[in-house]
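Worksheet for the structure shown next.
Of the protein chains in this complex, all but one are displayed in their positions.
Letters are used for the chains, namely A and B, taken in the order the chains are written, and counting of residues starts over at 1 for each.
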Amino acid sequence: MVYDVAIIGAGVIGALTARELSRFQLHIALLEAENDVAMGATKANSGIVHAGFDALPGTLKAKFNVKGTAMMPEYCKELNVPYKNNGSLVVAFSEEEIEELKSLYERGLQNNVAGMELLSRDELFALEPNLAPEACGALLAKTAGIVCPYELTIAAAENAVTNGAEFKRNCRVEGIEKEEEVFVLHTTQGDIRTRYVVNAAGTHSDQIAAMIGDDSVKIKARSGEYFILDKSVGDVVTHTIFQCPTELGKGVLVSPTVDGNILIGPTATETEDRDNTATTLAGLNNVKVLAAKSCKVVSTRSAITSFAGLRAHAESNDFVIGPSKADSKFINAAGIESPGLSSAPAIAKYIAYIITNDYTDVAPNENFVAERKDVFRFRNASDEERQEAIDRNPAYGRIICRCESVTEGEIIDAIRAPAGARDVDGVKRRTRAGMGRCQGGFCGSKVVEILARELGKEINEITKFGNGSNILFEKTK
Amino acid sequence: MINYDLVVIGGGPAGMAAALKAKECGVGSILILERAETLGGILEQCIHTGFGLHYFGEELSGPEYAERFIKELKTTDIQVKCDTMALDISENNVVTAVNKTDGLLKIQAKAVILAMGCRERPRGALEMAGTRASGIMTAGTAQKYVNIDGYMPGKEVVILGSGDIGLIMARRMTLEGAKVKVVCEIMPYSGGLTRNIVQCLDDFDIPLRLSTTVIETHGKDRLEGVTIAKVDEKLQPIKGTEEYIPCDTLMLSVGLIPENELTKNVGIEMDRVTNGAVVDEMRQTDHKGIFACGNVLHVHDLVDYVTLESQLAGQGAAEYILNKQPKETVYVSTTTGTGVRYLVPQRVNIKNPNDVKLYFRVGRIFKNAKVVLECDGKVISSKKKVKLAPGEMENVIIPADVLASMNESGVICVRVEE
Partner (left out) sequence: MIRELTCVACPLGCAITVDYNDTEVLSVTGNTCKRGDAYARTEIVNPTRSLATTVKVNGGVHPVVPVRSNKPIPKKMMFECMKTINSVSVDAPVEIGQVIIQDILGTGADIIAANYD
């Protein structure tokens, strides 16, 4: 068979693009090199929906950010993903930085950012009393928010599959050929034929583009390290707190997450290895020092985990979005670094527009359902809802992860969902099992058991995150 | 709403001993809530021997120790609900729990005994850089995989932390054919029992490196190695002492944390050192009718002491339910003197007519030292000790007559003299 569109990369861009395209009667394949969606840049980033004043006016970053941020609340609602419009603050710590805030404000106006306000020191501390006393002013952006990047991606992929798209995991594209009007993608799961290709391959998008002779994309991977703090730290800040931006990015932020933890980070270090998500002592140390500048009470002693994420930085310093010069049916969505998450809904819509506009005879998908089915979450449910759920399915009465109150029923749902979990980390991202303060010490082995049972495998075949990351060796006897 | 005189949360050694004692003391209806499928708690996976020497005068394995109590429970009318998670305790002792068959349960209790045990400190709490490869797990998780599920969690193992579970797992993995390359301990002394160092490490020529920690993990999918380094007095890695050790598994035995989420939600006063509730000599918290015992109160070295402590809590709860508590309550605080890290109980009712045993741990290793008990500034006892180590729990007894003669505004103090 020949697909209409094959999307390479199931990150936030790929998954949302698949969903946008599934509004039409198209054969869509969403290809992912790893064992799950959201395994690259999407997995580990700040989760901030930026207001849009950072990007230079006229850039694609500026254009898509403001549009994407405006679309985000509705998308999250449809996809049943938590989103919080908590607002952001860029905090100045000196008179020079106050001046910088003013230029950010001006830039924001040029980018059509609404809801900005320059705050005095008093106004700032009225909003955020726990900031470091050196803070002397801030730029408030009311449209900024927070979202969980992988939850959004999981939901988008699930919804796309529900609406007819196919998700293929462990499907790494190793070469592309063109036979007349059809691309032949040589993948680790065999050849895939398609009329259009969307290149959403994150830190590998230049390598994918090069397969059709497009050398316009040049990517450098940048690693960013973070700490997640225990929920007991509470709402030490309610807004996302930025410092004034530097050449390498927006600097270290302190922000609540939609799950009620505090996130601090990231650093920005270029890395040769495009899949290198190792943390470093120096990097983590740097996060601590820089975060303390914003907020002295944030102590990494309450850290429950640290991690590193990758950003696909394009040498052009802007997103690369649109048909390739080498082949107009090959659409790039590359160099998607911050504000990539914020821009994602708008980018996805734009790519879908390019393809459907170019395509002759494309009809809308009349069976398209925008709403993702409600997901039962024991921890958020009332007593009545809990009882009702257990009556429906007793597995909702068996708590597996006690730190986050995740039930067996929720884990089974996560595995059975379209584009569902196949490994321990996949279950964790979908249900939060193992994401609490004990980090899976108690529930890890139970999750392995449930995965084995659901997938019809032995427990030593179960992996942490796919190929080669098995948790157990052979039987002892 | 269901009604019980006593609800015990946790069916491990602490919960079982507390429930049995309460029954013996005349409590009517008792319910044990256990989150696992069977009673016994962590003992079920502790298949090594060494349990029960004090209490039964025999050396038993964990499951056998638990079995003695399970058997006794069966001879009583104590109710047990396994596979049941307690979610909440209200201000007026209504316990909310959930399981597959009953759904949500609301249980009105006259008294509640907290016996939830403890959990292992995870990697995230450590400052360790590197990848998120598989093969990094707590020693307790590895223990479950080997002893209950029957699978090897690793072939070439490095263990960080010389707590007892780490030491026990070093031997266990070796017996099953794995190569345990090294046990690293960040402190200048081991946190485990000396006998375990002898019979788990020395017997198998497994090196123990003190003042050494793991600073980085390597390997993308499965762990391929770790970098270890020596640390200075401030526990910071010393540059130039890094060493790469190839391994496929890193087991963490870096401390146990009492599982007190329920306790904190009720608003019970906590001890910042033990990470458990503040209790009196009968293990009653500052919330009337709520008692705590076992590892949820403070991490014990031996299960035998858990049993003894839990019997106190069971008796205390019984006295509370049956209105047999001492008529008067005058609390005197126990305070830690030089060398003593914590004391349990944190306060003592001087109107209690019995001897009171204070449990404590020291902050570092002492040799040829004395444990001194002072009440109201008078030295009550001074006991010589060849060796005191942080890994081992110590105790000292306040005789009933001393307690009876104490000042209402008095102080009880335990300290170590070198």
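Observations on the structure shown:
Assume contacts are C-beta pairs under 8 Å (C-beta built on N, C-alpha and C of every residue); 3 or more make two chains touch, one makes a residue touch a chain.
Note that the structure is predicted; figures quoted are calculated from it, not measured.
Contact with the chain not shown here comes from a single listed residue; of B:L31, B:I197, B:I215 or B:A292, that residue is B:I197. The omitted chain makes contact with just one of the residues B:D102, B:E176 or B:E261: B:E176. Checked against the hidden chain, the listed residues B:K21, B:R35, B:H48 or B:R415 yield one contact partner: B:H48. Think of the hidden chain as still there; on chain A it touches residues 475-477.
Chain B residues in contact with the hidden partner, per the touch definition given at the top, are 44, 47-50, 53-54, 59-61, 63-64, 67, 146-150, 172, 175-176, 193-195, 197-199, 203, 301-302, 386-387, 392.
FYI, only the chains that are shown with their structure count from here on.
Distance from the chain A centre to the chain B centre is 40 Å, each centre being the mean of its Cα atoms.
Residues of chain B touching chain A in their complex: 35, 83, 85, 87, 96, 98-104, 119-120, 122-125, 127, 129-135, 137-138, 140-141, 144-146, 149-155, 176, 215-218, 220-222, 237, 261. Residue ranges of chain A in contact with chain B, taken from their complex: 228, 275, 277-281, 283-284, 303-307, 383, 386-387, 390-391, 394-395, 397-399, 402-403, 405, 437-442, 444-445, 459-460, 463-477.
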